[in-house]
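Notes for the one structure printed next.
For this depiction, one protein chain was excluded, whereas all remaining protein chains were kept in their positions.
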Amino acid sequence: MSEKVVTLEEAIREVKNGDIVAFGGVLDSRFPMAAIYEIMRQQKKNLITLAILSLHDPAVGAGCIRGFIGCYNYLGAFGKAPCIERECNKGNLIIEDLGHNDSLLIFMAAAFGLNFVASNYTKGSDILNPKYSKIEKIRELARNKEKIPKKKYILMKDPFTENGEERVLLPAIKPDVAILHVQQVGTEGTCRIFGVEGVDQFAALAADKVIVIAEEIVPEEYLREDPNRNLIPNIHVDKIVELPWGAHPTVVSHYYDLDMEFIMNYVKEAQTEDGFQRWAEEWVYSIENHHEYVKKLGIERLMKLRAVKGLGFRPRTWLKGW
Amino acid sequence: MSEKVVTLEEAIREVKNGDIVAFGGVLDSRFPMAAIYEIMRQQKKNLITLAILSLHDPAVGAGCIRGFIGCYNYLGAFGKAPCIERECNKGNLIIEDLGHNDSLLIFMAAAFGLNFVASNYTKGSDILNPKYSKIEKIRELARNKEKIPKKKYILMKDPFTENGEERVLLPAIKPDVAILHVQQVGTEGTCRIFGVEGVDQFAALAADKVIVIAEEIVPEEYLREDPNRNLIPNIHVDKIVELPWGAHPTVVSHYYDLDMEFIMNYVKEAQTEDGFQRWAEEWVYSIENHHEYVKKLGIERLMKLRAVKGLGFRPRTWLKGW
Amino acid sequence: MEYSQLEAAVIFAARELSKHDGKNLIAGIGLPVLVTKLAKELYAPNIKINIESGSFDVLIPEIPVSLFGPRISYRCSAQLSNLHSLAGTGRGDYEIGFIGGAQVDKYGNVNSTVIGNYLGKHKRIAGSGGAVDIGCFTNTIIIVAHHPKKLVEFVDYITTPGWKVKKPFSDELVDREELGLPGGPMMIVTNLCIMKFDDKTKEAYVETIYPGVKEEEIVKMTGFDVDVSRAKVGEEVTKEELETLRKIDILNIYRTR
Partner (left out) sequence: MEYSQLEAAVIFAARELSKHDGKNLIAGIGLPVLVTKLAKELYAPNIKINIESGSFDVLIPEIPVSLFGPRISYRCSAQLSNLHSLAGTGRGDYEIGFIGGAQVDKYGNVNSTVIGNYLGKHKRIAGSGGAVDIGCFTNTIIIVAHHPKKLVEFVDYITTPGWKVKKPFSDELVDREELGLPGGPMMIVTNLCIMKFDDKTKEAYVETIYPGVKEEEIVKMTGFDVDVSRAKVGEEVTKEELETLRKIDILNIYRTR
C-alpha cells in the first residue's frame, strides 16, 4: 500500500487556515461530507471555497469557511442553506456570484496552465456588474493572496476579429487544496468515478494538493485494466483516505442514495444558531471519527440507501423492507 | 438504425472546398485514413487542417490540403512526410507552426465556447515570433475567412496580477468539420475510444459538423450501460460510417497494429512526385471504395495485424504465423 | 379529472415542447426536468434532454431529487464534466433552455440571486447555477409560480438575461441583440397561464390561459401591467396527460398535487 494512504484526520491536517479549497462532487451528489465534518473538528479558519456546492453549509455555520466564489447557495431541492444565509447576512461569509460555466472555467483554466480565458457566459447579467464584486474582500482572507485575482472580470475588445467585439476576461484560480470523494481509488491514487463527474478532474489537476476520499481502495492493477475509464491519474493524488459512506448524506452513484430524511432534519435544526450548534454537537463535535458517525447512523438506515446494481440507484418503489 | 448512418462517400460529401478540417487520432494512431483516401477521390480543394497529425500526407500530395496550423510534420518513426515536404517547398502547402499544447488549446477553447485563452506554452521560442507567421495566407484559403483569426498570437500585460506579467493570447478556431475514426460508435452516435484519446473529444465539441467513422457500430444501449466510459455524446455526431480497418495503415488500439511495411512502402514510393502518383493510382484512385481496399490488402496481411485481447496490441514476438 | 394548477402548468409547458421534437434542449433543476420528461413521453419522443451535470441525452428513469445524481446520469449517452455539457450553450448546441426562477420581469429577465438590494438589505436565494449560461445563448422557457412578487416590472438583479439587459460593466439597459446574444426568452409558464413576448416591445403578454382560470386573477396576480387582450383559452387537460404525469412522478416528489 502506498504511503499516500492516511487517516481522514491526517489528510485534513494538510488544509491550512486561509486556504482556497476546491471540493469535488456537486451540491448533494458525491460531496465530501466527512471532510466537512473533520474541517469543523479541526476548527479551520478563513477557508475560501469555489464552484457549485452548498452542502458545505455546516462548515460555514461553524465559522470555518468565510469566502465563496461560485454560483449556487441553496441545498437543491431542500431549499435554502440555513447557515450560508445566516452567516452571509451577518457579514461572516462573503459570496462572489458567478455563473456555472465561469465557476468551472476558473478550474479548467488553472488545470490547463492558462492565466485567463475570454468567456462570454455572463453578458447582459448583473453577475458581470463590477459594482457587485467582492473579490477584494475575499482576497484579504486568503493565505496566498496572489492566488486571488485583483478583479473578478475585465472587459476588452477582441484583438483577433475585424469588428473587435467586447470580450469578458475571466481569471484562473489555482486552489491550494482539492478534496474529492470518489467511488474507487487505486492503491497509488488512480481515481474512478461513477455518474456525475462534476469538476473533480479539473480541480484535481489545478490544485497544489489533492486529497482523495474513497468508498473503496481497490488494487491499482484493477483500475489499470481500462485506463480510459479513469478520471484522475495517480500522479495527481497526494493523500488517500478510505471511508465507506464518507459522502453521507449526499448521493453516491452506484453506492448509495441521498439520505433525504437526514438533510431535512439538518435544515430544520439549523434554522437557528442554537439549533445548528445542537446539531453540530450531536453529529460532528461529539463524534470522534467517521467510524463512530457510521455506527450512529445505524445499519437500518444505511441498508435502505444502498444502490441497486445495474441501475446505480434504488428505485423509490423498492423501498419496502431491506 | 439512425438516419445518421451513411456511406463514406456520402459522409465526405459534407466536406466543402476551403473547409477547416479537424482530423481525429494522432499521427500514426487511429487516423481516419479511409477518409483521407475518399477526400482524394472527391478531389477536395484548399482544405485547412489543424493540430498534430501527418498521415494526411497523401491528401497533401494530391493537392487537397493546402493549409496546416499545427505542430508536427513528420511520419513519426518513419521520418519525413514526403508530400508535405515537397508541397511545402513548392509553396503549395502553407504551414503555421505551433506547439503541441497550443494546437490542442485552439480546439479546447472552441469546444468550451471561449474566444481566446492566455497560454504560456511558447514563450522564448520562435513559434511566438510574428515574423514567421503565415496566418494571413491561410486565411485566404478558407471558405469561412472569419473563422481564421487575424493574428496567430497577441501579447498583452496580465490585467489580473500586480506585476502585469506578459501573457500570450491564443485564439480559438472552430473547425467546419471534424472527421474521427473511433473503435465503437452507437447506433445514435455515442462514441467510445480505446487507448490514446488525442484531441477527438474537443474537436467533436468544437466542430460545426462531425463525421464519425468506426470499426464497429454497436447497440447504443450497450454503450449506455457505462456512460462514464464514453467520450463523445450522440448529440454531437452528424454522420456515422462503419468501416472496419478504416484507419489502416495506422494503429487502432485493441483492434489492430500499425502496418509498418505499408507505411515504409508509401514513404519510399512518395519520395518523387511520379512515385507518389503511381502509389495514389494504385491505392486510392483505382480503388472504388474501402471494401476494395481491404480486399486488396488481403486476409494474410490483416490477420497479422490483429490486436490481442487483454493487451490491446500484438506482441512482436508473437508474430510467427497467425 | 381534477388537477392542480401546477399540474396544468407542467402539462401546458410539455405541450409547447411538441413543436421541438428531435431538438436538443438543456433543462435546469426542478420542474423543467418533470416537464421535459412528460413531453418526451407524450409529444416529443425524440427530444434530447441534456443536463448541466455533464449528462447528455438523459432518460430519467425516475424523477430525481438531485440534479446531479444517478437518476440523471443513468444510461445517458455520455457522462462528462459539468463544463462539457453546459458550455454547449456557448457552442450553440441547444435550441431550447428550460429554467426556473424566483423573480421574472416583463422582459423575461430572471433573478435567482438576491431579492432586494444587493448592496443593501436583501435576501439571498439560490444563485445562478447554470441559469445565466442557459439564458445567454438559448431560447428559454421560464417556469415560475404566478404571484405579483414573482412576476415583476423589473427584477432586482439580472441573473439570467432576457430581452432588456445590462450593458457589460454598467447599469445601462440595452436590448439583448445589442450585445450579440442569440436566443432569448420564448415564454413564461406559470400555474395560471403561458405568456409570450411581443415581437416589437419585447414585453410579456398572456397567450394561453388554462381552462377555468379567470383573466382577472391573472391581472391581479401579475406584478406588472400585463396585456391579456390576445389571450386564448387552452385545450382541456386530458386524462392521458394527467395519468402520465402522475405515473412519472408517482410519489409526488415535485409536489405538483
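To keep things simple, chains are lettered A, B and C as they appear, and every chain counts its residues starting from 1.
Everything that follows uses one rule, which is that a contact is a pair of C-beta atoms (placed from the backbone, for glycine too) under 8 Å apart; a residue touches a chain by one contact, two chains touch by 3 or more.
Computed from a prediction, not measured in an experiment: that's the story for all the values here.
Visitor: Identify the visible chains that the left-out chain touches across the whole complex.
Guide: A, B
Visitor: Looking at A:Gly79, A:Pro227 or A:Pro315, which makes contact with the chain not pictured?
Guide: A:Pro227
Visitor: Pick out which of B:Ser2, B:Asn129, B:Asn144 or B:Ser286 touches the chain that's been left out of the picture.
Guide: B:Asn129
Visitor: Which listed residue, A:Gly18, A:Gly67 or A:Gly186, touches the chain dropped from view?
Guide: A:Gly186
Visitor: Tell me which residue among B:Gly18, B:Pro149 or B:Gly198 touches the hidden chain in the full complex.
Guide: B:Gly198
Visitor: Tell me where the left-out chain touches chain B, residue by residue.
Guide: 25-30, 52, 70-74, 76-77, 80, 84-85, 88-89, 95, 97-101, 104-105, 108, 120-132, 153, 155, 165-166, 168, 194-199, 201-202, 250-251, 253-254, 257-258, 260, 307, 311-313, 315-317
Visitor: Quickly run down the residues of chain A that touch the omitted chain.
Guide: For chain A, the residues touching the absent chain are 110-114, 186, 188-191, 201, 205-206, 220-221, 223-225, 227-228, 230-236.
Keep in mind that, in the parts below, only the chains that are shown with their structure count from here on.
Visitor: Mind listing the chains that sit against chain B and also against chain C?
Guide: A chain counts here if it touches both chain B and chain C, which gives A.
Visitor: In terms of Cα-based centroids, which chain occupies the most central position?
Guide: A
Visitor: By mean C-alpha coordinates, which chain is most distant from chain A?
Guide: B
Visitor: Round to the nearest whole Å and give the separation of the Cα centres of chain A and chain B.
Guide: From the centre of chain A to the centre of chain B is 37 Å.
Visitor: On chain C, where are the residues touching two or more other chains?
Guide: Within chain C, residues 55, 73, 79-80, 83, 87, 89-90 contact more than one other chain.
Visitor: Multi-chain contacts only, two chains or more: what residues does chain B have there?
Guide: 112-114, 228, 231, in rising order.
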